[in-house]
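Below: one structure in structure tokens.
One chain of protein is taken out of this complex; the other chains stay put.
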Amino acid sequence: MIFLVLLRRLAEMVFVLFSISVLVFLIFFATPGADPAARIAGRGASPATLAAVRHAFGLDQPLPVQYGLMMKHLFITQDLTSFVNPGQLVIPAVLQAVPVTLSLVFGAAVIWLIFAVAIGVTAAALRGSVIDRSLMFLAMAGVSMPVFWLGEVANLITQARFHNTVLFSWVPALGYVPLTQNPLLWFKSLVIPWTVLAVTYIGLYSRVLRANLVEALTEDYIRTARAKGLSERQVIFRHALRMSLITLVSMFGLDFGALVGGGALLIEVVCALPGVGMLTYQALQNLDLPFIMATVMYGAIFIVAANTVVDMLYLLIDPRARGAR
Amino acid sequence: MTAPILIAENLSKTFHAGRRFGPGGRQNIQALSNVSLKVYPGETLGLVGESGCGKSTLGRTLLKLYTPDAGKIIFQGQDITRMSERALRPLRANMQMVFQDPSASLNPRRRVGDLIAEPLRVHNYGAREKIQARLEELMHLVGLAPEHLSRFPHEFSGGQRQRIGLARAIALNPSLIIADEPVSALDVSIQAQIVNLMADLQEQLDLTYIFIAHDLAVIRQAAERVAVMYLGVIVEIGDTDTVMLTPAHHYTAALISAVPEPNPAARRARTILQGEPPSPANPPPGCRFHTRCPAAQGRCKTERPELRPYGENREVACHFPL
Amino acid sequence: MLLDVQNLSISFRTPRGLLPVVEDVSFQLAESEILAIVGESGSGKSLTALSIMRLITDPNAIITGKILFKGEDILTLKEPAMRRLRGGAMAMIFQDPMTALTPVYTIGAQIVEQIRIHTKLPTWQARLRAESLLAAMGIADAQQISRRFPHQLSGGMRQRVMIAMALSCSPALLIADEPTTALDVTVQAQILELLLKLRKEFNSSILLITHDMGIVAQTADRVAVMYAGRIAESGATGDIFAHPMHPYTAGLLAAIPQLHGPRINAFSAIPGAPPAPHEKPAGCAFAPRCAYRIAVCAERPPLLHGPFRQVACFRAGEVA
Partner (left out) sequence: MLAFAILIVIIAACLAAPWYAQNISQSDPFASNLDGSITLAGQPVDIMQSADTGFGVTPIGPTWTQKYFLGADDQGRDVAARILFGGRNSLLIAAGATLICLTLAGLIGIVAGFSGGFVDSILARILDILWAFPVYLLAISLSAVLISRGLKLGPVTIDSDSLLIPIAIIGIVYVPYVARPIRGQVLSLARSDFVLAAVCLGVPRARILWKDILPNVITTLIVFAPLMMALNMLTEAALSFLSIGVQPPAASWGTIILDGEGLLYTRPAVAIAPGLAIMLTVVALNFLGDGVREAFDPRAKIRVQK
């Protein structure tokens, strides 16, 4: 039974990935008015150059063939090369960027989960109080800030204005240091990006968690828990939080997937981290189609995988999802 | 005997839930299985049973709110089973429904007058003044005041809302009303008002009722004939007095015995049925009641009993009736 | 006297002012007695029950009066002391067994949790006790069932689990708030039978909250009838049913559809509907619907009086 469910999910994954790849391909290769050859050749290229470029990159073939070739180079032979820097292999570049993005998102996730749960639980336990309202206002402010702007402000404070004070003198210059090279420096260089990235999600998650908790606290089973003689703290942590976390886990899976899959692009650009998002950004700047295709597909794979993992996790953490009787 | 106003022949309806390869798998819930009955003009037929027995599904299927998988529905001599919604529309004026929860069946965003006028407008009852006059007449019929027309449903109490539901149902002078648990959401003192009102309306307007309820006592008082349902089948059907006073099916007997009698002097050892109804997704073979029946024998496990006449004015589906 | 409720009133602060929901309610419950509080929706019976467990969490609720449990006023108890009572000496089961159990824990874990709060039993012993309790509830394969999750059980099973949980610490007082309303009638009969049997085994008093006069008649020793937040009448079950002294009780009994006996053509219905808490009249709340109404009824509410049989009506003697 579980095997069939897995198989079904796997088939769905493949279907969704296929659809996304077609969609991305169409966006870049078949949008009316957008001619990829013109982009490769540069503005104002002569018709003859254009034709040559078209032929060289296989752009004179029918779209399905082009799509097939692209997919073949991307997944099967894995030797897709850049349009802009001929000879540069796409896949190794992406693979090199992955650890950066993973480091960034993983650290931020740890921070945001800890803070969001702390804030959400505190606010829900003190619901209606001044503390609750101030926490929720701060959370709202966190959700409402443009991430890249917050990143710039953080840079301003830690790199320039207050860099020479005790508080921030330890912050290294912008950039990334691999964990394997210097773990301490890796940590130091990522603290600020982690925090900046976490702020939005702390705001979002703590608000959602509080709302879920407050709603859960009106449920019948909470009344039962109180009637058993549990203290308010036990009621919240053992019964309400356990239920509320179920929604949070699914949110987390999707957000984590989206961030690893390219959503962290803005932070990577602002904090000069050479992750997948940065790669996408650079490819977009010079419209390097194979790179865009590869990074978007990489992102989609992560997101779809996260979706699947969340679904499976659901079966684990929520016994109701396993079906009745 | 007059011709039946509604005939149901071998109605079956199965609902599907879940996905084939989803967690829990796909479930086929057999809500109705070979249900047949006849309803005669002017009578009240009670449909009684526990939750999940299919009584509401039967009510809705009879009105073609659900399309049956098999069987036939004949309303006033016309086979409506395969009729399109468009062809059915003129007939809809003749068959109406009253719902259990009036706060759910009245759109909360529309005023009472608008709600009751809806059927009149849709069936081209007449000009604005004629509709207005009819609205006031209807409000009077159900014991509400004309000024209530401009209010919203949430401004009324449960009993009053059920009156609004009744007013809407009788607006087009239907001949048949199917009332799905019309009083079970109401308190006892209000319940009686609505049952009385329905009886009055029946008399004044020559209505035929199918009265669906889980409360045997209400059915006993409101219906002349009763059909007892269990897991998607009718196990016993007949005159209310006959069925209630001398039940022939073991399930009917157990059901009646389980009702706590509001008389402390009559405390008695009751025959209490063990277990709970099996899931309709997986009904037992043979007689559907055999898993809980005190008189079940080998034959009951394999052979499904058909409804057969048993004494006067009654049919029972049991191999070993009481 | 196990439980002695004196002049209990519950009201809520709302933007429209103070909303009195329960007013001046007094009743007693002796050891191993079953007292039924019966009333229609909105009569305040459930709130009364919740206030005895101190489970009204709404910060806008104002509770006055005394609730003496074994002689101690629980309304003045500190929260930790109250917690020891809750689930220990007094326990409660609720109307809807489908939603009253936490969906993510097994049945066994939820019963064990309660036992572990109130006793020093190690987990394995608590587990054994939980299983034996489930078996006492008439659950055949208790060991199996205790490993199931709530959604895997039927409504009747879940209510048995709730009862097992409530009785796990042998409470002196069991409050049952509409314990069978969500259940089918054949299952209801099983649960009521079980409650009656367990009362003898566990020697608990039961405060039964219900709207069903049939259940009252079949189970309760004494009954208190509530209407619009006040007790209209209370006394021994037999007396109340045989000779209702309050017009509301009389009307209510007459309005119950009878399953046995002859079929009658029209019910005797009480006209009108109970008042909402914010539109209660100054005098007797039942007066606007009452056939025995006199001038004084509109002026002030009648007080509950009498030694054993108590009635709150100015014309109590005249109701047939």
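As written, the chain order gives the labels A, B and C, with residue 1 at the start of each chain.
Convention: a residue touches a chain if its C-beta (ideal position, glycine included) is under 8 Å from a C-beta of that chain, and two chains touch if they have at least 3 such contacts.
If you're wondering where the values come from, they're calculated on a predicted model, not measured in any experiment.
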Note = Touch assignment to the omitted chain, from A:63, A:95 or A:156, lands on A:156
Ask   = Pick from C:14, C:170 or C:203: which residue touches the chain that isn't shown?
value = C:14
Task = Could you tell which one of B:69, B:101, B:224 or B:241 touches the chain left off the display?
result = B:101
Query = Out of A:110, A:141, A:167 or A:184, which is the one that touches the chain we can't see?
reply = A:141
Ask   = Footprint of the hidden chain on chain A, which residues?
value = 16, 19-20, 23-24, 27-28, 31-35, 38-39, 140-141, 143-150, 152-153, 155-156, 159-161, 258, 261-263, 265-266, 269, 280-281, 284, 287, 292, 296, 299-300, 303-304, 307
Ask   = For chain B, which residues lie in contact with the unshown chain of the complex?
value = 60, 63, 65, 85, 88-90, 92-93, 95-97, 99, 101, 104-107, 109-110, 118-119, 122-123, 165, 168, 172
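FYI, only the chains that are shown with their structure count from here on.
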Length of the line joining the C-alpha centres of chain A and chain B, rounded to whole Å = 54
Key: Rounded Å distance between chain B and chain C, as computed from the means of their C-alpha atoms   = 31
Task = For chain C, jot down the residues that touch at least 2 other chains.
result = none
Task = Flag every residue of chain A that touches chain C in the complex, lowest number first.
result = 128, 219-221, 223-231, 238-239, 242-243, 246, 317-320, 324-325
Ask   = Inside the complex, what are the residues of chain C that reach chain B?
value = 40-41, 154-157, 184-190, 192-193, 211-219, 237-238, 241-242, 251-253, 255-260, 263-271, 273-274
In the complex, chain B residues that touch chain C = 50-51, 157-160, 187-193, 195-196, 199, 214-218, 220-222, 240-241, 244-245, 254-267, 270, 272-274, 276-277
